[in-house]
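Have a look at the structure below before the remarks.
This part shows subunit A:
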Amino acid sequence: MQEAMINRAKQLLADGTVNRVIGWKRGEFAYDITPAVFQSAEELDADFVFDDFTSANVSKYLVKESKKEGKILAFLKPCDTYSFNQLTKEHRVVRENVYIIGIPGGPKLDAEKIKAKGITGILGVKNENYTLKIDTIYGEETMPFYEAVLDKCASCKSKKHVVFDELIGEDGDVLESNRFEMVEKLENMTAQERYDFWRDQFSKCIRCNACRNVCPACTCEKCVFDNPNSGVENKAPADSFEENMFHIIRAFHVAGRCTDCGECSRVCPQNIPLHLLNRKFIKDINSLYGEYQAGEDTTSRAPLNDYKQDDCEASIVHERGVE
Partner candidate 1 sequence: MNKNLKEQVLRSSGVNVLKCMRCGKCSGTCPSYDEMEYHPHQFVYMVERGDIETLMNSKSIYKCLTCFACVDRCPRNVEPAKVVEAVRLAAVRQQGNNHMNPNQIPDMLDDDMPQQAIVTAFRKYIK
Partner candidate 2 sequence: MLKISIDKLDALFEAISAEQTLYIPADREDGAAEYKKYKSGMKLSNALNTVRSAKDFFFPQTENLVDFKMEGKNIEVIDIRKESEDFVIFGVRACDARSFTILDKVFLCEPVDSYYKTRREHGTVVTMACTRPAETCFCGTFGIDAAAPEGDAACYSDGESIFFEAHNEKGQKFIDSISSLLEDGDTSKLDETREKTRAILKKLPLANLSTDAFGGDKLMEHFNSDKWGELSESCLGCGTCTFVCPTCQCYDIKDFNTGHGIKRFRCWDSCMYSDFTKMAHGNPRLTQLERFRQRFMHKLVYFPSNNNGEFGCVGCGRCLSKCPISMNIVKVMKALEVK
């Protein structure tokens, strides 16, 4: 796959279709892969990588890249295409300036999950028949592939590319995923239990903004939390309220726009399951206003920018679920 991608990228660079390529660059170890822009065939040969760890969603980079001179080739996984489409819909990327090659999605691996098994000193990771052979300073270790899969991939919603100029590999389908399981589980807890759960999670927050800055829906020119005139600007949670505030408002601002790409939870250094907030909104929107998948198209009205005269009343919150 990696080779096919490099070869196609070289062709497109050579025939002038694009003048650069966005993809992933290999790192020091097996897993520390960085999104990068490649300008030449040599750079591609030297550093371009596509493997079980290339999980980063590069669509957000295209906000800036697509406004530069010339066309850029972007390799997008199915989940990334949803993000890209949503950005197109919101006029944040210039579609004409991006040549999209759809590539197969995950499941991708999570180095944290390998480390959580107590495996340290990781030098290399190989997938042999869905068993990971991990070469470490302390000898070789093995673990089942699926135990190291990223959470976001474990509950993958779609293998379908919703936008592309060409595909490498085959296009897949929208999947029946179990992605709302944990949301449901929380909904069925008592309010006190839910409160305790989230307090436990949010109290870990260090407001590093990784979730926000990686989020392809959070592309504001200036975030309200960075804007001293917004009245809610803050840099660090000085109180539990501010932890709540940041995550509620962030989830609200991306409600109906979040494609559920799962990057927020992937990058959280404190392992806060932030995607649950987004999924709660998605689940509510689906059940209250009809199925809606952000990024599926570029024309539909976002649920929060739309209404029906017979929408349910807000009191529905009082009438359902567990108190």
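With respect to how the candidates were assembled, all candidates are chains of the complex that A comes from, given by their letters.
Everything below uses one rule, namely that a residue touches a chain if its C-beta (ideal position, glycine included) is under 8 Å from a C-beta of that chain, and two chains touch if they have at least 3 such contacts; residues count from 1.
Bear in mind that the values here come from a model prediction, so they are computed numbers and not experimental data.
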Single touching candidate for subunit A, where 1 or 2 all sit in one complex: 2
For the subunit A and candidate 2 complex, residues of the former touching the latter: 27-29, 31-37, 56, 61, 111-112, 115-116, 118, 120-123, 136-138, 200, 204, 206-210, 212-214, 222, 226, 228, 234-238, 263, 266-267, 269-271
